[in-house]
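With one protein chain held back, the other chains of the complex are shown just where they sit.
We call the chains A, B and C, going by the order they appear; numbering starts again at 1 in every chain.
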Amino acid sequence: MPRGQINVARELEYLSVLDEDGKLDEEHAPEVSDDDLKAMHRAMLLARRFDERMLNLQRQGRIGTFGPLKGQEAAQIGTVAAIGDNDWLIPSYRETAAALWRGTPMSGLLVYNAGYNEGGRIPDEQNDTPIAIPVGTQMLHAVGVAYALKYKGEDKVAMTYFGDGATSQGDFHEAMNFAAVYETPTVFVCQNNQYAISLPRAKQTQSATLAQKAVAYGVPGIQVDGNDLLGVYAAATEAVKRARDEHRPTLIECVTYRMEVHTTADDPTRYREDEEVERWAKRDPIDRIQRYLKQRDVLDDDAIEELESELKEEIETAWSQAQEAIEKYGDDPLHMFEHLFAETPPYLEEQREALAKALEAGAGKGTGQPQANGEEADDEEADEETDEEAGENGDNG
Amino acid sequence: MPRGQINVARELEYLSVLDEDGKLDEEHAPEVSDDDLKAMHRAMLLARRFDERMLNLQRQGRIGTFGPLKGQEAAQIGTVAAIGDNDWLIPSYRETAAALWRGTPMSGLLVYNAGYNEGGRIPDEQNDTPIAIPVGTQMLHAVGVAYALKYKGEDKVAMTYFGDGATSQGDFHEAMNFAAVYETPTVFVCQNNQYAISLPRAKQTQSATLAQKAVAYGVPGIQVDGNDLLGVYAAATEAVKRARDEHRPTLIECVTYRMEVHTTADDPTRYREDEEVERWAKRDPIDRIQRYLKQRDVLDDDAIEELESELKEEIETAWSQAQEAIEKYGDDPLHMFEHLFAETPPYLEEQREALAKALEAGAGKGTGQPQANGEEADDEEADEETDEEAGENGDNG
Amino acid sequence: MAKLTMVQALNLAMRQEMEKDEDVVLLGEDVGVDGGIFRVTDGLLEEFGETRVIDTPLAESAIVGSSLGMALGGLKPICEMQFSGFSYLAFHQFESHIARYRWRSQGRYGVPMVARMPYGGGVRALEHHSESREVYYAHTPGLKLVIPSGPRNARALLLSAIRDPDPVIFFEPKALYRAVREEVPDDEETLPIGESRVAREGDDITLVAYGAMLARTLQAAETLADEDGVEAEVIDLLTIQPLDDSKFSESVRKTGRCVTVHEAPRSFGPAGEIAARLMERSFLYLEAPVERVTGADIHIPYFAREQAYLPDAERIVAAARRTLDF
Partner (left out) sequence: MAKLTMVQALNLAMRQEMEKDEDVVLLGEDVGVDGGIFRVTDGLLEEFGETRVIDTPLAESAIVGSSLGMALGGLKPICEMQFSGFSYLAFHQFESHIARYRWRSQGRYGVPMVARMPYGGGVRALEHHSESREVYYAHTPGLKLVIPSGPRNARALLLSAIRDPDPVIFFEPKALYRAVREEVPDDEETLPIGESRVAREGDDITLVAYGAMLARTLQAAETLADEDGVEAEVIDLLTIQPLDDSKFSESVRKTGRCVTVHEAPRSFGPAGEIAARLMERSFLYLEAPVERVTGADIHIPYFAREQAYLPDAERIVAAARRTLDF
């Protein structure tokens, strides 16, 4: 046949199990106990409440810029719940739900977001990597980790998270390709939350799905309803098994939605309609699984109410701990010299001492820096102010 | 349907028109006049002979390292012949055939390969970019050029070349994606010559074809027999038309073979069997089109003989011109300061003067540099020498 | 004439030039609908449409590499890196192509593009959002590197950068984006790339700074005047590459003493180059070693501690006093 189609779709699928009307597809439902489902539901709710609390702390100026996860709880918990405690997690910067599931203390996250490096330390028993901010660059680390796991004959997998925007980065391409070529036990989880800051998914790439990018590497790809905990969990469980048993990577696209700002420095009204946000609110992943669990009598309103107050207390305890830590760390600016190298070399000791002296003498308060929105810039229009605030430190995250 | 296949193959095809046994597929044969075919055949033969001559000059130490194209003549001429004089060509470093077709003088290429920057200048009337050595990075330039062409309403396209190895680079991914998103008139030509230096195609990526990488960007992909001039020309003509009329990019994979060394610093016996090379020799693209043209009485042995001597003369004339130029340029080491900026700034003038003085006083001959394979290193085993020569300046290219 | 912030002044430079020159296009992440995450490109999409103000996919190398292509094709692209800390994803395009294209093509192709990027600390941002790595660009032959210090010179230098026939890296001190307002003339105004300026005159010591460090250095000069009766001359570099060494060398010939200031890490930082130039140009006038007030050889800490890391007037004053007492 001198001309014909090349067939590549064999391993490219879509999946949805519990749809937004609460209809369950029995055939494709994952095997999962009620207790496990309760745990996942709890984790989703905790993440939501913690997120809300952080937003509120940020608005009070108690912590800095961060990227809320609201709306992505199923995408994160459905995937992270599919790996074991000894497996590896290589996140980007929005995976608060996954981090909490793994055991990262909320207090640590708060300390991190209050601008102290100490908060970035992952507890020793967790095989997680710290928050990675340069978009799309951390998946390569997951490939290397997975290579090492396989090399050492450890029966572990590496799961890595990234967004729809990240799929446009060259490093995404290189990571997928390396994972496929080396046959590493890596699971690639793309949380397609429809936006990369202001850029909608449709302008990020012309491919109809993100999942189909797997075709470029000869690996399986699956697009799953990312607000459907059961669907996500089913897809992730398969992918993890494939990684563990066959050392083959998978690309999972979780179709979800960022219901909040990109980061606390962002103003989404500039680029999306309220109506769209409302439409997605109806597909809220927590509502969906909650309805299902109530339907199945695994949960009821009382249990949820009790859970809510339990979570609230946990969060407030964490914030108290964080505040204590922050107070302590605040006294130690020279901590900035720690941990650059295994052993701090003499030239850095010298620089530390020099800075210590300067700080003692009164330096370190930014003397001479004109203040943002200070005297000279205060003749601003009122309506401009909001914008300026939004743009103050950029939509970083 | 809660689970199913995602169909993406609609625009993914393979193509072959004139097969290695000389069988023509009339249905898919491109429309092309005998004169045009003769011109393409001539260009292929010129490239082959020029390549041989360069190899021979390199072995004599008259020019430096370069990457021969032997075997890839159809892939290059079949594609470049599909664009017009005013279209743009953004090559990598092995596109000698395409460059000659476009009008780049052989003498310029020889001067370049003799180590003089002056040889890199593209004649003013040609919309070609200079040789790009960092693998996989130039396709982005083609996307930008194509954007500009479309922006200015010029009815032109940009064609860019790269190898199988280049498809693993992040920049390939980013270029394909940008081209698709911006709908630029770009034609991506991948010369899959089976190797990236020593790495065989099968280890470069796990995808069954390179063409299918187009699926990731929602653009058409086609895999064509790259030693089949007619097939390549047909695929390229279609892609150029799509670019011109619809502003849509295409990925063309030309399946071909590098019949020579990667570069003159390479020793292919380290990584491939003679038997494989012989097998591909039977698929020689020049033989194939020559047989076909003879069959159709467009060419005969006399005409070919005449052509051969014509080409030989052209090549020798070019070499004479190149030698003259080299002699002239050799007297002007300070030329190195030219063309960094539109206007040479004062600090560079100063540095130029300082160097001029130093050179006058006898500097610039590398005094003090231990000589490679010099006295101290000459107790080498004889059989090691070959390797060392091969490795002398790396397989650069 | 209006009192503008640096954000507004930069916006003005681009708007006016885009009105005049159709070949000027903008591209980058969120530069269109969102108006840039710092709002530097605010309103330009509305005015010039989406073929001229391009919201790109998230890929720095592509933004920079396709900008180069656009320049080859006859446009004058201004691309934005959201933060200089993300420009390294495109570093090979800068080093291996943009800095070399005119040279490689032996004058056939110029690359009249500008790469704008906010740099530096002081806005309580996250990791990668506060670095100063101007040396990477300053050390790369074929690139120019400009760092303004206020709204008015930012506007004038950006305009020059856009019109420059060669590639210009334009570092914007993000700490100054909205910190001050300054009168900026309505009519276009340019400043030559490659010229520093005397920001304050004085005979006793020379202070060299640029970007967000300039204000802190000027404050230090005031303190020295008030408390020590010492008149410092302050040089604002404005362009880092090509480095204008005439003004600070001359100044040191007068003062005999010099302190250089930058946020970038100390070792192999810009102050080293200044020290070397002073050796070469004003050695016999030096009465004391050139002191460096810089970031330490570490990463700038997360925001709670960034002010402790950044040079400030206190440290500059202390260094000046040491130098004066030498």
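Side notes on the structure shown:
Quick note on the criterion: contacts are C-beta pairs under 8 Å (C-beta built on N, C-alpha and C of every residue); 3 or more make two chains touch, one makes a residue touch a chain.
For clarity, every value in this text was computed on a predicted model and none was experimentally measured.
Though it is not drawn, the left-out chain touches A, B, C in the full complex. Contact with the chain not shown here comes from a single listed residue; of A:Ala148, A:Val277 or A:Leu359, that residue is A:Ala148. Checked against the hidden chain, the listed residues C:Gly35, C:Gly85 or C:Pro173 yield one contact partner: C:Gly85.
On the side of chain B, touch with the chain left out of the figure occurs at residues 64-65, 112, 114-117, 120, 131, 133-137, 165-166, 168-171, 196-199, 203-205, 265-266, 270-271, 326, 329-330, 333-337, 340, 347-348, 351-352, 355, 358-359, 361-374, 376-377, 379, 387-388, 390-397. Residues of chain C in touch with the missing chain: 85-86, 88-89, 91-92, 95-96, 99-100, 103-104, 127-128, 133, 135-136, 138-142, 241-243, 264-265, 267-276, 279-280, 283, 286, 288-292, 297-299. Residues touching the missing chain, restricted to chain A, are 88, 90, 117-118, 120-122, 124, 129-130, 132, 134, 137-138, 140-149, 151-152, 158, 170-171, 174-175, 177-178, 181-182, 338-342, 345, 347 (touch as defined at the top).
What we mean here is this: only the chains that are shown with their structure count from here on.
When you average the Cα atoms of each chain and compare centres, the chain farthest from chain C turns out to be B. Per-chain Cα centroids separate chain A from chain C by 33 Å. Residue numbers of chain A whose C-beta contacts span two or more other chains: 168-171, 203-205. In chain C, the positions touching at least two other chains are 56-57, 59, 61-62.
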